[in-house]
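Entry: chain A
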Amino acid sequence: MYEVTMPKLSLTMETGKIIRWLKKEGDKVEKGEPILEIETEKVTVEVEAPASGILHKILAKEGEEVPIQKTIAIIKEPGEEIPEETVVEAKREVTVPTAEKPVERVKASPLAKKLAKEYGIDLTKIKGTGPGGRILKEDVLRAVEEAKAAAAVTVTPTPPTPTPSVEKAKIVPLTGIRKTIGKRMAQSLQTAPQLTITMEVDMGEVVKLREQVVSETEKKLSLRVTYTDIIVMAVAKALKEFPFMNSRLEEDKLKLLEEVNVGVATAIEDGLVVPVVKNADKKSLVEISSNIRSLVEKARQGKLSIEDVSGGTFTVTNLGMYGVDVFTPIINPPESAILGVGRIVEKPVVKDGQIVIRPITILSLTFDHRVTDGAQAAVFLQRIKELLEKPFLLFI
Partner candidate 1 sequence: MAKKTIAYIDAIREALREEMARDPKVIIMGEDVGLGQGAFTVTKGLYQEFGKDRVIDTPISEESIIGACVGLAMAGFRPVAEIMFNPFMALVMDPLINHAACYRYVSGGQVKVPMVIRTLVCQGRGAGHDHAPFYASWFMHIPCLRVIVPSTPYDAKGLLKTAIRDDYPCIFYEHIDFYPRKPNLGEIPEEEYLIPFGEADIKREGSDVTVVAILTGVKASLSAAEKLEKEEGISVEVIDPRTLAPLDKQTILNSVKKTGRLVVVETDFKTAGVGAEIAAMVVEEALEYLDAPVKRVATKDIPISFTNEKYILPDEQAIVKAVKELVLK
Partner candidate 2 sequence: MLEFKLLAMKKLNNYHPKSKVRVKNKNLIGGFNMEKEILIKIYQNIVLLRKLDEKLIELFTAGKLPGWIHPYVGQEAVVAGISPHVRKEDFFCATHRGRAFHVVKGTPLRSFVAELLGKKTGVNKGRAGEMHITNWEVYSTSSGIVGATFPMAVGFGLACKLEGGDRIVFCTFGDGASNRGTFHESLNMASVWKLPIVFICENNLYAQFTPSRLTTAVSDIAQRASAYNMPSKIVDGMDPIAVYEAVGEAVERARKREGPTLVECKTYRYHGHFYGDKWETYRSPEEVEAWKKRDPTVTFKERLLKEGVLTESLVKEIEGRIDSQIEDALKFAFESPEPSLEDIYEDL
């Protein structure tokens, strides 16, 4: 009886993997004849029969990882009787103690673990912001808020990351809010054929208006009205006039919504949320402004309620502060359109035959092509442009 053992092929080799048995039990083998293939950390090699005879028993299956020097097969001489115990004994030897699958350890502070348990948050789904990615108390609390706000999460123009063939990258698992945003954006693009049209708007009058309003409200109400506030007001008025833009597509029916609830995309750490200005068409500029202020504040503190982020019928997203001119915002489902606002920049424009310097912004309107077409959408955008260029119309 000869034992075939896992050969040690290098100084560092500790185990070898059985790739393929070239002979099966009962086959005749010649000394020096390859009988199986094994794979070490470096190469695949053939293992030769140490003696001639019959391949009596194969003790390690293909795919099995076997420590060196362990018996993997038994060759007997023709006619030799091999007691079963011998085989069993050899087999017991070959059984590799399977390394326990390493449990993925979540790096979290003890306090974070305790809170996660209390709130029922799955720590493996949270990204830690502490040293070495440790999940901290505030990460858990944020996740708690995000879980509440998730329903209204939306809109972010994230370019797809090309996957290089040879990857050298730090792996950041998508967790929490990031994951939700991704899912919803993908769903938006997959279900709605979207088209973006852009239009330049002269913001000169809005700038003036805002200065006047600020000078009036800042001291009295400690409120600094922003361009976004004014744009939301204009959008709300336009939506009331163009109800198809304030709609929800339900299967083959278009639901024109009575309420005009304008969401304002707000960046927070790790993503964005869209708190909603309810009945924006019925609110004064000051009301809209203070409404947005308090929502943004809540968003930054992670204190938005479900109520704050639900019921939106249209979304405004402003990337002007980041120097963006034109972009193609993605609709926040189940809404039908979204308005992107670029930066206000002074540009030479021709006005009444004269070249003048005017503060210009570009509005980017993305709409669901199933709901309307380019021409109608353009008219809607035209109306917003008009309201902004002649802001007194907002008050009529």
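The criterion applied here is as follows: a residue touches a chain if its C-beta (ideal position, glycine included) is under 8 Å from a C-beta of that chain, and two chains touch if they have at least 3 such contacts; residues count from 1.
On how the list was made: all candidates are chains of the complex that A comes from, given by their letters.
What you see is a predicted model, and the numbers here were worked out from it, not measured in a lab.
Candidates 1 or 2 all come from the same complex, and the one touching chain A there is 1. Interface residues of chain A facing candidate 1 in the complex, by the touch rule stated above, are 109-114, 129-131, 136-137.
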